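Shown here: the complex without one of its protein chains, the others still in place.
Labels run A, B, C, D and E following the written order; every chain starts at residue 1.
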Amino acid sequence: VISERERRVIAYHEGGHALVAHALPKADPVHKISIIPRGRALGYTLTLPTEDKFLVRRSELVDELAMLLGGRAAEELIFADPTTGAQNDIDRATTIARQMVTEFGMSDELGPLRLGQPHGEVFLGRDLSNRPDYSEEIAARIDAEVRRLIDGAHLVAREILEGNRAVLDRLAEELVVHETVDVDRVQELFAGVEPFTGAGTGRGTAAAATDVQPHRRTP
Amino acid sequence: VISERERRVIAYHEGGHALVAHALPKADPVHKISIIPRGRALGYTLTLPTEDKFLVRRSELVDELAMLLGGRAAEELIFADPTTGAQNDIDRATTIARQMVTEFGMSDELGPLRLGQPHGEVFLGRDLSNRPDYSEEIAARIDAEVRRLIDGAHLVAREILEGNRAVLDRLAEELVVHETVDVDRVQELFAGVEPFTGAGTGRGTAAAATDVQPHRRTP
Amino acid sequence: VISERERRVIAYHEGGHALVAHALPKADPVHKISIIPRGRALGYTLTLPTEDKFLVRRSELVDELAMLLGGRAAEELIFADPTTGAQNDIDRATTIARQMVTEFGMSDELGPLRLGQPHGEVFLGRDLSNRPDYSEEIAARIDAEVRRLIDGAHLVAREILEGNRAVLDRLAEELVVHETVDVDRVQELFAGVEPFTGAGTGRGTAAAATDVQPHRRTP
Amino acid sequence: VISERERRVIAYHEGGHALVAHALPKADPVHKISIIPRGRALGYTLTLPTEDKFLVRRSELVDELAMLLGGRAAEELIFADPTTGAQNDIDRATTIARQMVTEFGMSDELGPLRLGQPHGEVFLGRDLSNRPDYSEEIAARIDAEVRRLIDGAHLVAREILEGNRAVLDRLAEELVVHETVDVDRVQELFAGVEPFTGAGTGRGTAAAATDVQPHRRTP
Amino acid sequence: VISERERRVIAYHEGGHALVAHALPKADPVHKISIIPRGRALGYTLTLPTEDKFLVRRSELVDELAMLLGGRAAEELIFADPTTGAQNDIDRATTIARQMVTEFGMSDELGPLRLGQPHGEVFLGRDLSNRPDYSEEIAARIDAEVRRLIDGAHLVAREILEGNRAVLDRLAEELVVHETVDVDRVQELFAGVEPFTGAGTGRGTAAAATDVQPHRRTP
Partner (left out) sequence: VISERERRVIAYHEGGHALVAHALPKADPVHKISIIPRGRALGYTLTLPTEDKFLVRRSELVDELAMLLGGRAAEELIFADPTTGAQNDIDRATTIARQMVTEFGMSDELGPLRLGQPHGEVFLGRDLSNRPDYSEEIAARIDAEVRRLIDGAHLVAREILEGNRAVLDRLAEELVVHETVDVDRVQELFAGVEPFTGAGTGRGTAAAATDVQPHRRTP
């Protein structure tokens, strides 16, 4: 059985994902937030896209990074003692950021190149393909660019949560009490949340040309 | 079903490939452009060579790089928010640029040498052969040269598209409406497009000795 | 048969683990300490959590590092001639510290990123996955950060043991005589031990935002 | 069917090999030149040694490098737009140059040492043996020495072809018309070609002690 | 059949092991020395511990290094022309020194960390596990620390042998004549040997906190 203390951490973690998703203008609507464990997850935030998608834009990926880091950012803000609960979020965010830089050509710093071997092929059950074929200098620039993307997303998540702390507290409280918050109640709770404009954030040059819109995700 | 918004992105992406192909004097004629999905592709541009080919010239490869990056360049020009739709184009362009430098001896900077193991052999279903046998210094120079080729091609594609923006808009519009544009209509649409001379581009020294001609490709 | 000399080393080693665990405020109560060999271990310290746990906080991991190094720290303090007995403790502590930095995103220095391939998958019985995909510069910063975490934990363990030397001596003596010390006697022995506040330690910036609490462990 | 344009490129490419071979005094006589495709080759130059050979001298290898690069050099001279047709020549020349430096001890700069694992053994169908066991510094010096050998050979080939441009043009013309030129006609065409003395070339110090003689080869 | 010259080298080699073992105060008594070949060894020195051992102290490992290098040190002292006979001793000493630094946390310079993958697991009959996961900087510091341990042990061995040259000569002479020297005669021969105190040696800081005691070993 999950302790009260941990249920509170999970509530803030999921609340963080949901609030960041809502505040980023391109996101799909949040449909449901829950702290009832499902599979290996201790909680989940359900978002639904409004239409099918075959292409993903750079701005959508940038916002997905922020949403993925929203759970960890909430833990930091409230408890100042982050947990292992964000391991999977961090893993996914890093994979996306690396793909943006090394496969999707979405970094001005590195250019429209594939860096390293293409992803996805598998040898005896293991993907050996991402063995680098680039120099140490490029390796360092990839590292720096991935770090910049992650740090920017982390900062955006933190600013959204700090700017809407009261909403976050109320949402977490309801999750601890009711375990699940559905679409109608989400709408009411987030009614006063301003769309995030990025003013004052460290989003940096790479995101400069994109208009930030809300992003939806099913965790 | 593909949304209207995405159909528009795809139309500009394919239009970019086709317009760059047409403007580069050595290219085969563009026969058909379509945004009807086929296999894993969301659209395609069909070009046909006017004769069999057993050798590929450096200038043809340089133009193929520009045509491959024409889709991404169009997305950037129109939407300022590039998508994952160029991943395969980027992958192919990078492979060609690396081959030019490391297998075809087409870089004055690196010389007429094979760098690394030759391509093409496979071990238990995976190509392990491109393990480098060169120093870190050569690795860095290969990276720089590949980057220079890609950046040059990207710039050429951008200049062609910017210089023929009205043609690109009309082509994309017709693709959104009719889904397919055939050879006769392609001819009419591109009637006023000047062959690209490279004046003012950053094509750099490597391309300096080549006379740019149109390039044909079946994507 | 284990010699008297080695039984004394083992008694201080286990005593070190137990005393450090007790002094760190977040730790579970120590239930039993023994120098009777069990499996491959020459002794053990049993701690029991007071509730189920699904998340582990950064502060708990920091304290686990200190407890793991408590055995080695006790050997150093008493004998000034450390033994191979801490090999497994060192192995576990290093694995945890690396995970904190490279998988859990718990280092401000490296940021909320996954560094290297994710852990846990196995190829023909061996985990080949932690092959790095980062630059030499990041490798050096990971090394430095892991070292900082281990050194900080080592220092905390040393300070706790030095500040409670008389308790450590009495505990080791009882272990040598009775081989096992149970929960009630542990309580009596540790009655006067002050919770460790970290004042004056070199815990450094990474731990600065966390409130240290006791940690429980079954070795 | 091969186009007229490509037949002309192939004629100059094979003419380049043959003319360089003839001008280097140690070469076997050229017996036949053809632009009729055979196997994977689009053309070939046949040379026959005047006696069996069990040892290969450094000077012969230096000349073989020049002859191998004679095809590419001819393309550059005539068309200023090199093709992929020299890929195999470049591959073979690089392999020979690396062997001279790392296996045959023929570089004064690197000395009479074997560098890296010996060639030729195979693991599950792939040669894994040329994994380096030397330092980055030696890797860079090997790269520089291989480059120097290749660049020297390339320069020699260029000088021979430029100094005998009229002969090259006549030979290529005959190949385009008759497809094959046999030994007697080769003799007549090359009658006025001076043996190459290397005066004014950048052959460098490594070749300084050798008396250059013609070299024969069957491509 | 082994020549007289080689029997003399072997006698000094084994004598070196035995004398160093005896002079280091923590060592087990030397029971037997022989130059009769056994298995792959050309001679052996037999020592017996006085009790079972489950832990090995740093000071014991430091002395084991000195004893392992005692054979080579004797060859150097007497013949100034060392042989391949020490290959196995060098191999074992290096393995121990690396373990002290990378697995046992016994280097103050590197700290109580595991460096690289843990030892001992095997893949298809080969241990692939010691693949490093550390930076080049740490690799260099490990190298330096291992070298320091080996050099210190080598120096200790040399000083013991030089300080007891007459005893070494007598022992080697008896081995050449009788082939085997048993425990009683060992006692008589070593009667006047002073325990080694390390005064004046280059044992360095790592050993500073340990009290050197004799070490026993069965080679």
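The criterion applied here is as follows: contacts are C-beta pairs under 8 Å (C-beta built on N, C-alpha and C of every residue); 3 or more make two chains touch, one makes a residue touch a chain.
These figures come from a predicted structure and were not determined experimentally.
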Candidate in contact with the missing chain, chosen from E:V9, E:A23, E:V62 or E:M100: E:V9
Identified contact with the non-displayed chain, of E:V20, E:I33, E:L46 or E:L69: E:L69
Selected from D:E136, D:D169 or D:E194 as touching the chain missing from the view: D:E136
Of E:E51, E:D91 or E:E162, the residue in touch with the unshown chain: E:D91
Hidden partner chain, touching residue among D:K32, D:R57 or D:R185: D:R57
Touch list for chain E against the chain that is not drawn: 1-3, 6, 9-10, 42, 69, 72, 79-87, 90-91, 93-95, 97-98, 116, 124-126, 130, 132, 136, 139-140, 142-143, 146-147, 150-151, 154
Touch residues of chain D, complete complex, unshown partner: 51-59, 103-106, 111-115, 118, 121, 123-124, 128-129, 131, 133-138, 209-211
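We adopt the following convention: only the chains that are shown with their structure count from here on.
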Between chain D and chain B, distance of the C-alpha-averaged centres to the nearest whole Å: 33
Whole-Å gap separating chain C and chain D, where each centre is the average of the chain's CA atoms: 66
Chain B and chain C, separation of their C-alpha mean positions in angstrom: 57
Of all residues in chain E, the ones touching two or more other chains: none
